[in-house]
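The block underneath contains the structure these notes are about, expressed in structure tokens.
As you look at this complex, bear in mind that one protein chain is not there, while each of the others sits in place.
After this line comes chain A, so read on.
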Amino acid sequence: MSASLAPECNEVKERYDTCFLKWYSEKYLRGAEKDNKECAGLFNEYQKCLSVALKNRGIDKLLDEAREDNKENDSSNVWLDLLAAEKGMPADALACGEA
């Protein structure tokens, strides 16, 4: 499996990736058991490790800037979907609101 950008997170990242791929191929793609809660514990552990690295490398700031630029410059569907998902509302409502 590919490495994490933070070597100290490699081990938990690999365990999470393996869990995700197993869930995705055996459950999600087969239309069974939609939520990926079975990987949630590993995911949280992974994020705890990764968030430190994202902050230390300034990537959290780059992410904020990308979100901001995106609001200003472009109306990409994936982004609207993502923002909407974060806010728990339909993407269409968000698209209208920002137009």
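Keep in mind that, in the parts below, a residue touches a chain if its C-beta (ideal position, glycine included) is under 8 Å from a C-beta of that chain, and two chains touch if they have at least 3 such contacts; residues count from 1.
Here is the rule we use: contacts and distances are computed from a predicted model.
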Fill in: Hidden subunit of the complex - UniProt protein name among "PRELI/MSF1 domain-containing protein", "Trafficking protein particle complex subunit", "DML1/Misato tubulin domain-containing protein" or "Large ribosomal subunit protein mL44"
"PRELI/MSF1 domain-containing protein"
Item to complete: For the chain that got dropped from the picture, name the residues of chain A it touches.
Response: 1-6, 9, 13-14, 16-18, 20-22, 24-26, 28-29, 31, 34-36, 39, 43, 46-47, 50, 54, 59, 62-63, 65-66, 68-69, 74, 76-79, 81-82, 85
